[in-house]
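Each chain you see keeps its place in the complex, though not every chain is here.
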Amino acid sequence: MERIAVIGQSGMIPEHVRLLAEEIGSEIAKRGAVLLTGGGSGVMEAVSRGAKQANGLVVGILAGDDKQAANEFIDIPINTGLGFDYRSVLLVHSADAIIMIGGGNGTLGELSAAYMNKKRVIIVENSGGWSNTVKQIAFEGCYLDERRTVEIQFAKTAKSAVDLAFQSIYNPVDPDKNTGLIGD
Amino acid sequence: MERIAVIGQSGMIPEHVRLLAEEIGSEIAKRGAVLLTGGGSGVMEAVSRGAKQANGLVVGILAGDDKQAANEFIDIPINTGLGFDYRSVLLVHSADAIIMIGGGNGTLGELSAAYMNKKRVIIVENSGGWSNTVKQIAFEGCYLDERRTVEIQFAKTAKSAVDLAFQSIYNPVDPDKNTGLIGD
């Protein structure tokens, strides 16, 4: 069973980002993957709502010890007691592929941890926050440093983001030979 | 959804322990709780087999980054990349109640972490290893030190162990006033 993590900011999110997140959650569920998130509000809640509406299974990797801190769409809360920062690293370890929507500093940390762990990240363009910024500043447009550890991909739509996530799981890029997969 | 962790040794286990673990897994699943384990062999595998035979949901909290390291009955592997020792602590944080069967040193560490986190542990008597030893040496027969943080309970059968686990979730003991719940 594939495990796709969706990362993005908590709190208030714009309407178009909420709709995007819900569609991504729905697509992940329809294709039979488990959705992983940090279990919080904002993007995490919207994507989880979408997954549940499509009868998916949603796991929330929580920072603290209170399972009530999970949003209402989490089926299985995993309490780490590690705090938000270590938790972000843990979330990445359990993901077969990662989709990034918008995002503040916490999401940036998850992106960095994903890259370090050679995990594919698909960034949804024009979804705000660090998702808007990374492309402009990434090394060669898709790497977080000169090591070219793993290529970040960019998607324009919910559907293409999930396509790329599944594609990366079934055709994993050889981390020693990145050959330029291209997002939509 | 309740989350019940079952802890016990990996590797070869005696036949009566295997049957006991399978029955416990089955009981957990029949009553609708999620089973959490470390995802490995031995007790972890037997309890997971039992849960799957009863159509339960099984989460494996793995030490490393390889999801193939999970036994075949794990529905959702959570890879921590933390190693066995930190992983054992993490497993405890996510459990609403814990059942202990047999057990070597790793299980002892999980018991200790559970006690520190005020988690109820039900030890199945005569299941071998540390499960046999703790009762003799525990402070007042049921505590791991003079702090009396949370009372360890003992069960004689698979069914009574699961009964006590659910009972502890629905009637959590006030950690500041342990009033002597008694196992079977």
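We just call them A and B in the order they show up, numbering each chain from 1.
Keep in mind that, in the parts below, a residue touches a chain if its C-beta (ideal position, glycine included) is under 8 Å from a C-beta of that chain, and two chains touch if they have at least 3 such contacts.
Bear in mind that the values here come from a model prediction, so they are computed numbers and not experimental data.
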Completion exercise
Copies of the one sequence in the complete structure-file complex, 2 being shown, number 4
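As a working rule, only the chains that are shown with their structure count from here on.
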Handout entry: Sites on chain A touched by chain B in the complex
Key = 1, 3, 34, 57, 59, 61, 65, 67, 75-82, 90, 93-94, 96, 117
